[in-house]
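Got a structure for you, written out below as structure tokens; questions coming shortly.
Here the complex is missing a single protein chain, while all its other protein chains stay put.
Right, subunit A next:
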């Protein structure tokens, strides 16, 4: 009889026994027989051919029968020791792939019972005892275990989604090991173990295949578990590949074998998990050149389409591209495409700010990696990018984009050294600009991973901190020795300085005392000091002499509006603005008439027009505030005063009040705040003068001023200012008319291309809704309201 049929007969007999017998001895015998096909040892009663046959054909079936008999009587009557001797090994000693499949199948099918608990325990032991590595390794061996591609696929699915299956089934009683946070690192270390065995086998001259491991890795990553898996794998791989060529080969092969549809998630995960460009290039090799998908992901998608990665990731990726002469052309290609993306005016307008920041970072990083000869080669491209990109960035109405443009322009120009000249902008340093600037200095990030095997490196690392320590120690010492002669008894330290804030610059001329003198100086004086003093006192003079100011308000406004900062006076803009606001507040009607007419007239710079808007807005704000000079002294000040004037006979009332208070029981305390005195709103009667003239000419383009065209900056400001006027006009009788006019105006610019304009429109619409009385909003503005609603919807 050939071994196959004999095995079949005996297995079938065992099955019969298991399903029908009630005798313990028979059952245990049957189980032992089955076990004997799995035991390799010398005492085994079976031949290797029989064992092979059993593993190939009958193992799965055996396990299924066992699972089916979980509720059988003999299961309950067998002792725990007997079960662990004859039942458990059947699951743990057989081919791991079949065992895993059966276990997973059973776990997902069974309902909660002791049998399920038993299976879960077995699964846990299966995982704990490293059978996953055996499983993966069995597929690495060249004559891979038989099985249809479908079977492989199923196995792969079970392997990667084990946490999901168990969580679905065991929901409240899930085991800690099956939780993704535990399982995926375990899987990762098992994959590493399988790779380790692969390396050993390769050294031994055996052929291996890493396809299955690669598939597992890809599938796990695409399911979103790349973080925990690669956090375990990447550092180990980086260390192993440092000196071992076999490991490098295995890694490259592994990544090559990742199926294309999963390549992206593996690479993005890896580039985030790896800490340095060198390690990344050792693990990945020249995959970017051979694999199209990898090429697309690494040189295009990560850099230009996505923008979620941190700067170190960019550093790793670009450093990887730059570190090999074969990959260097890719870097050049990246520079070209990134610089185009940076300079693209439509991108500046329409992509989110975060993405622009990301592209800027990428550009700076790539440029910092270029060598001088490559720079020469790319010079014209970069120059074009710089000029065009700078223009579109500086045109933007968003401050951060402008700043970004300035920083990148500075960095590029300093890197390219165009005839030794450099761009230099004035911008406020903040976290963002500092980060961008820091990108130009290549970071010498050495691999931080500890590696006991690599002795030289380790020694160097340990030496470094010690030298740091010695320098840091010697520095204070030298400082001390330097300060030694000073640390006598009579050092200056015990002489505490007096307040020296009064030590200001002296000015020779005295400030003008009359408003007309002030105006005269501002018009005609060439003496910088007198002009400065006049400008400094202008606001207070205007506010002090209301009548004098009214006589010359328009003239003075005109002079101030045209004034230039010839002598670079400290705080010039603020002083001029304050004086103009004071004039507008004091003499609202003529000054606003003048300013609003000038706003649309011919020969003004954008700055002046913006100034006009700012002055009007500030003046309106001041007018709408309750007048501050008529504040009544509150009661709290009187009580403060009396505290040290107790001898004064006049405060008898205080004493009486106190006595009354001490005898009185207060149920509740009323508002102790003094009632704020009502004052007429000074803005309400003149709101129309501020508002309507500005709406008059917006659609008449002048040669120098095209509000609806290129001067969108002013338009945005104008709309914002109008919204502010509207907002301040709340409760004013004229608000309804203003609201109607403003909505009409906004209708024309709702879909403006510039985001600042659109933001202004939203603000203005909000202020209309807030300020216009609700009944007139519904009655008079119903039509506009309807249109606005459809627009907002």
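Here is the rule we go by: a contact is a pair of C-beta atoms (placed from the backbone, for glycine too) under 8 Å apart; a residue touches a chain by one contact, two chains touch by 3 or more; residues count from 1.
Quick note on the criterion: contacts and distances are computed from a predicted model.
Undergrad: Refer to UniProt and select, among "ATP synthase subunit epsilon, mitochondrial", "dolichyl-diphosphooligosaccharide--protein glycotransferase", "Guanine nucleotide-binding protein subunit beta-like protein 1" or "NADH-ubiquinone oxidoreductase chain 2", the name of the complex member that is left out.
TA: Matching the unshown chain against "ATP synthase subunit epsilon, mitochondrial", "dolichyl-diphosphooligosaccharide--protein glycotransferase", "Guanine nucleotide-binding protein subunit beta-like protein 1" or "NADH-ubiquinone oxidoreductase chain 2" yields "Guanine nucleotide-binding protein subunit beta-like protein 1".
Undergrad: Return the single residue from A:245, A:506 or A:753 that touches the missing chain.
TA: A:506
Undergrad: With respect to the chain omitted from the figure, which of A:81, A:245 or A:495 is a touching residue?
TA: Among A:81, A:245 or A:495, only A:495 touches the chain that is not shown.
Undergrad: On subunit A, what residues meet the omitted chain?
TA: These residues touch the chain not displayed: 486, 488-492, 494-500, 502-506.
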